[in-house]
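Below is a structure I'd like to ask you about.
What you see is the complex with one protein chain gone and the rest in place.
All chains are identified by letter, namely A and B, in their written order; residue positions are counted from 1 within each chain.
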Amino acid sequence: MNQNKTFTLDGKTIPYTEGQTIIQAAMAAGEYIPHLCFNPELKAHGSCKLCTVKANGRQTASCTQQPTPEMVVESDTQELNDERRALLQMLFVEGNHFCPSCEKSGDCQLQATAYVLKMMSPHYNQFYPDRPVDASHPEYLLDFNRCILCSLCVRASRDVDGKNVFALSGRGIKSHLIVNAKSGQLADTDFCDADKAAHVCPVGVILKKRVGFATPIGSRSFDELPISATPHPQGACPVCPRSDAATLPPHPKSRGA
Amino acid sequence: MNTPVKPKLRVATTSLAGCFGCHMAILDIDERLLDLLQLVEFDRSPITDIKHCGPCDIGIIEGGLCNAENVHVLREFRANCKILIAIGACAINGGLPAQRNHLSLSSILEEVYHAQHGLVDGFIPNDPELPLPLDKVHPIHEVVKVDYFIPGCPPSGDAIWKVLTDLLAGREPELGHGLIHYD
Partner (left out) sequence: MTINVHYKLTRMSVESDKGSYHQRVFMISPEKTHAEYLDTILAHHQHNANNLLQILIAAQDVHGYIHSDAIDHLSEQMALPRSKIEGVAGFYSFLHLQAAGDYRVLFSDNITDRMAGNIDLMKSLCSQLWVEPGKLSEDGLVCVGTTSCTGMCDQGPGMLVNNIAINHITAERINAIAELIRERVPLSAWPASFFAIEDNIRRRDILLNSQIQPGAALKAMLARGDNATLQEIKTSKLRGRGGAGFSTGMKWEFCRDAAGDAHYVVCNADEGEPGTFKDRVLLNGYADTVFEGMTLCARIIGAKQGFLYLRGEYRYLLPHLQAVLQKRRGQNLLGTSILGHEGFDFDIAIHLGAGAYICGEESALIESLEGKRGTPRNRPPFPVTHGYLNCPTVVNNVETFASTCLITTHGGAWYSGIGTETSCGSKILSVSGDCERPGLYEYPFGVTIAQVLADCGAQDTQAVQVSGPSGVCISADEFNRRIAFDDLATAGAFMIFNQTRDMFEVARNFVHFFAHESCGFCTPCRVGTQLLSNMMDKLADGNGSPYDFTEIEKLNVLLQSTSHCGLGHSACNPVLNTIEKFRPAYDKRLAHKDFIPAFDLDRALSQARQMTGRDDTGAHLESSHESK
């Protein structure tokens, strides 16, 4: 593999290998680019647009864009951060994000990203959508109020678990997450704790019951250090939820098993 | 050389549809309150018991808007305060009171005053002294222009102190890691 190829990210030289996207190379080099719908363990999607950078002057999602030699990439600029903050504000008003009542608070990627981008208010008018909670499953709760439509659970369930427990339905502002059951209830799907999909939600939609406050507020992922400075184990994304399921044996129903 | 005595800044505070938790957090500034009092004097506030807000430099609003009275108070603050600060989750995104927003107000009133178990001949209070509830709870920036926000439920005393001292020093307020919190 040719290791000599590089591009610059905010002036720093970043090496990359063929096939890597900008964000992957940046992560491997220990650089943080804000992101929500990207998780290095899953196929990139390019929908949240938080990871938008300027590559040779053109705005593009860094999770889907591959670098070219000597490409000049800007990420941590006021212009881009202002845009990212506005995108976060859109996500906050689109759903019902009431952090004080959310057991994901402190571990939530949306919240932590909003902290580093200094989002002081949702700015826009709240949509206050009506999204009933699904508490049917014995082990898991689905609180759709916080869904940001990143589709990580959809991809994890489809591509890793081979199950299709989750899907997006609707269109435009009416887009919403659904589960694979005639009743529309998680309890009637084959979803289980061993699923990758159970462990990739960047916000507080897919929650394991009865463990919500096992880690007290104050000792959570982004309490000590901001999401942008969270240490980096082995080039993996430090901030994306990493599933223990990845080390579990493949689920009997998973594709190819 | 005599330094001219700087006039103290006037600050007003109020709680709309909130729980006074943010006001308790203001008290969490602790002994620094004494420093603060060297620089500011309070207008309308639970601390002073002044009932109406006069011309002020800074107005601090806790809580969102859930009824007509909240709107009147908010407008009084906006009209009188040069700088308006929304403090806490409820003022900023509706917070806990806004959790009723997916229900219709009529069904809520119906449930509370007519249908609830144990009620006999319940009726919906209609005393003109009582402010009427709005059909939805709103954050304050949806009704007036707000200059600054201090998020948190409640924000820490340190966060409040930071924003106030930044403003008093003429700096753009900024909350760093650990001070900016939504919960």
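In the analysis below, a residue touches a chain if its C-beta (ideal position, glycine included) is under 8 Å from a C-beta of that chain, and two chains touch if they have at least 3 such contacts.
Note that the coordinates shown come from a computational prediction; the quantities given were computed from them, not determined experimentally.
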Touch with the omitted chain, as defined above, among A:24, A:52 or A:75: A:52
Contact with the hidden chain (one of B:41, B:142 or B:166): B:142
Contact partner of the left-out chain, one of B:33, B:83 or B:109: B:109
Absent chain, residues of chain B that touch it: 68, 71-72, 75, 78-79, 104-106, 109-110, 114, 124-126, 128, 131-136, 138, 142-145
Where the unshown chain meets chain A, residue by residue: 44, 46-50, 52, 59, 61, 64, 83, 86-87, 90-91, 93-94, 124-125, 127, 148-149, 163-175, 178-182
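Following the convention adopted for this analysis, only the chains that are shown with their structure count from here on.
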Centroid spacing, where centroids are CA-atom means, of chain A and chain B in whole angstrom: 33
Chain A to chain B touching residues, read off their complex: 92, 96-102, 105-106, 111, 114-116, 118, 120-123, 125-126, 128-131, 217, 223, 225-226
Chain A partner contacts - residues on chain B that touch it in the complex: 86, 89, 92-96, 98-99, 101-102, 136, 138-139, 141-142, 146, 148-151, 153, 174-175, 177-178, 180-183
